[in-house]
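As you look at this complex, bear in mind that one protein chain is not there, while each of the others sits in place.
Coming up: chain A.
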């Protein structure tokens, strides 16, 4: 599904990712944990194609294709999805217009017919209901006036609509109360399938008891310094990240 090899990336000339290696097979859920500033969001942006993140070395292959050669929208259409650590507010663009435009762009890329207004509304209402989002929320401007938790749910709604084959969840648990966390985790788990892989970035073990990972990695100062099974998350929760060194050491 996804193969990251020796990935180095810089932001504003500063090297943030210093040789990441990671292979994610179809159906697997990998968790990335690590201290603040270790490069987790940077990795998610590099994978989803954000401008300003320069890959200086290494490769990323996604379903046999060179992911890094694609524009952000192409990656999304190919099935890469990023749930943002900080979902963006877009005044004046309603959720419905946004999602219909996105869904039809992705469908077009896949050679599927575009959905008309009726089909689209039926679909979004069903998906929103599962996330406990009402009609008002889906008609409002994207994330404008949404609480932190609502924004995260909105991102998961987008994921449910677009049905990506590889989803990156960047601290989707932060700012969620336990009920919202369960809703979001249910939303994510309902998308788990043998064809779909996920990269769950989190700071806390809490999320991983709801979205149980197959593998856990520790990212510290731009490198994956340790990998293990789901029990690693518990160990990290108990011990913290101190043993993985300081930026100077990296």
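In this section, contacts are C-beta pairs under 8 Å (C-beta built on N, C-alpha and C of every residue); 3 or more make two chains touch, one makes a residue touch a chain; residues count from 1.
In this section, contacts and distances are computed from a predicted model.
As stated in its UniProt record, the chain not included in the shown complex is "Iron-regulated ABC transporter permease protein SufD", which appears among "Phenylacetate-CoA oxygenase subunit PaaC", "GMC family oxidoreductase", "Iron-regulated ABC transporter permease protein SufD" or "Aldehyde oxidase".
From the options A:2, A:46, A:133 or A:162, the residue with contact to the chain not on display is A:162. From the options A:18, A:109 or A:203, the residue with contact to the unseen chain in the full assembly is A:109.
Here the missing chain is touched by one residue of A:121, A:137, A:212 or A:225, and it is A:121. Which of A:84, A:146 or A:244 touches the hidden chain is settled by the complete complex: it is A:84. Mapped onto chain A, contacts with the missing chain fall at residues 48-51, 71-73, 75-77, 81-82, 84, 87-94, 96-103, 105-106, 109, 117-118, 120-121, 139, 141-142, 158, 162.
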